[in-house]
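Reviewing the structure listed below.
All protein chains but one are shown in place.
Chains: A and B, in written order; residue numbering restarts at 1 for each.
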Amino acid sequence: MSSSLVWYIREFARAEWIKKFLFAKTAPLVTPTHFRGFPEPTGKTCTHALFCMMACPAPGAIEVVHAGDGWMPKIHKGHCIRCGLCVEVCPNGVLKSGRIRETMGREGTSLLFSFRIAIDKDLCTGCGNCCTACPVNKQADAQMGAGGHSSNDDVIMRVQEGDIVVIHEDKCTGCKTCEVSCPNGAIRIARILEGYQQPVQEGLQ
Amino acid sequence: MKRIVDVNIPLGPIHPCFKEPIRLKCEAKGERITGAEVELGYMKKGIERIMKGRPWQEVMFLAERVCGICSVIHNMVFIEAMEQISDISVPPRAAYLRVIANELDRMQSHMLANFSYCYTIEHETLGMYLLDLREQVMDELERLTGARVTCAYIIPGGVRCDIPKKEAEALPANLDRIEEDLRRYAGMFEGGPMIALRSRGVGLLTLEAAQRAHVVGPTARGSGIAVDCRTNHPTYRKLGFVPITRTDCDNYARVMLRFDELFQSIDLIRKCLRELPKGVVRGGGVCKAGETRYSGEAPRGELTYFIKSDEFGRIVEIQIQTPSIMNIEACCHEMIIGSDSIADVTSTFVSADPCVACTER
Partner (left out) sequence: MNILQRIKNTVRSRSIHVAYVDVGSCNGCDIEVLACLAPRYDIEQYGIYVHNNPREADVLLVIGAYTPGWEEKLAMVWEKIPAPKAAITIGNCPISGCLFDRKGSFVDPPVKKHIPIAAEVPGCPPRPTEILQAIMSVRDSVFANWEEEHP
């Protein structure tokens, strides 16, 4: 018992403790600037690449909506988990959050999207719905018919002899319109994200 | 003749001492506990089910949210398992930064666990001191990663951002300050006779019982089993990590062991900062197909991910084994039995640092 008292007396008799007890005030409860808050617009123009929506891990957190003449990402609070992936993948720097943009600029880091098309040959019936639904195909070959046949070589994919053939996988924008239009669930788009950094220049670290 | 009444005492799911919903059904003979049973099922969300078919950038966040207290290690183990599958090499600087983030996370988790214990034995002074100190650790974590709890710091092939120069210079000084305070608090716990009355010899988990129950983490190390997955991790090996053990086997040993590990974590971070190599923090690399089993040491013990992925790096099958499930089992079948008072049940339970969100997912 007595040693316990000694402990308390030793704890509370320190000058630091007494000073704190008499003069301490609650720290101003401000959010630090490096905290990754809800993404905010930087004022740059959105080009409707939709990378933010593709990278977002939370369902229904970000939406790119019409704003005046152009597009603008809109964050839904209550869904957004403030992970900052949308800020990092945006090719135009439309959003900012905490110091993510700053560190990206300083360190040359970025996240790169690539898209891969996987078709399950067993499930595919060769109906061509995916080819006609694809917005990139529509731009390349506006004449593409309901069967998905095309003589144009610029399209991402087309139906040849009853089978679907992917010609330009690199043109895919990852919108997954084909996935939605497929009646069998045979086509799947993989959105592959890769962390990338330019080699560091000397003197930065 | 004195009549002894057998009583069933349910504790929880809402209980002032438990942070999370869990039900302990204790059988008591007078005040002595003769048996205990744990009832789970209040937190089951089915995370493993919704992880399937998703790429790493979505599963990473789900993995973090398996447990909010030790989120960095879940992130790290999942990503390192994916890297093992896809043969992605990590730049040395990123590997060291991962260890720094992980150890800061471990520090705040251990401080929270010790706060919970002190709060449960009604030693609020020490509890509040620890909680205040934890805020300083959270500040460091926030300065490094940009978020307080779910940091999302580790990605395949590296980390999200480098440690800022200003921060790298300020961190050792801040760690000195934290260590100085922590030494005082550890001394308070070690020397406090009232704390000893509530802790020493309470909640005994003997070495044999611990081996039988397969406990992991601080609970096992408090019973003298030197099991720590960090000894298998390449970066920790480079840092010369050796696990600490205590042989008292009681609540006191488990809490003191966490204090010991806090000092060890501080030393590890210092060593990391001293040896921090220069270079990039992201090496790049795409996730591929394969399957693996990968373990890491969470603040509560061994955490294992079994992952099977398809050719585009999407998860086909995933199984998570979290440490708390063994510790909770050991807690209610070995440690609580024979407690002299109902009041010791909660403190013994909290001393094993159970995490229900981890256990049920």
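One rule holds in what follows: a residue touches a chain if its C-beta (ideal position, glycine included) is under 8 Å from a C-beta of that chain, and two chains touch if they have at least 3 such contacts.
Here the structure is a predicted model, which is why all the values come from computation and not from measurement.
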From B:150, B:199, B:219 or B:295, the answer for touching the chain not displayed is B:150
Of the residues in chain B, which ones touch the absent chain? 13-16, 19-21, 41-47, 49-50, 52, 61-62, 64-69, 71, 112, 115, 128, 131-132, 134-135, 138, 148-150, 355-358
Absent chain, residues of chain A that touch it: 26-27, 29, 31, 35, 57-60, 77-82
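Simple rule for what comes next: only the chains that are shown with their structure count from here on.
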Need the CA-centroid distance for the pair chain A / chain B, whole Å please. 30
Sort out for me which residues of chain A touch chain B in the complex. 1, 3-4, 7, 11, 32, 34-36, 55, 57-58, 81-85, 88, 98-100, 103-104, 106-107, 109, 111, 114, 116, 118, 190-197, 199-200, 205
Sites on chain B touched by chain A in the complex: 55-58, 60-62, 142-143, 146-148, 150, 152, 155-158, 160-162, 164-165, 184, 188, 191-194, 278-287, 311-314
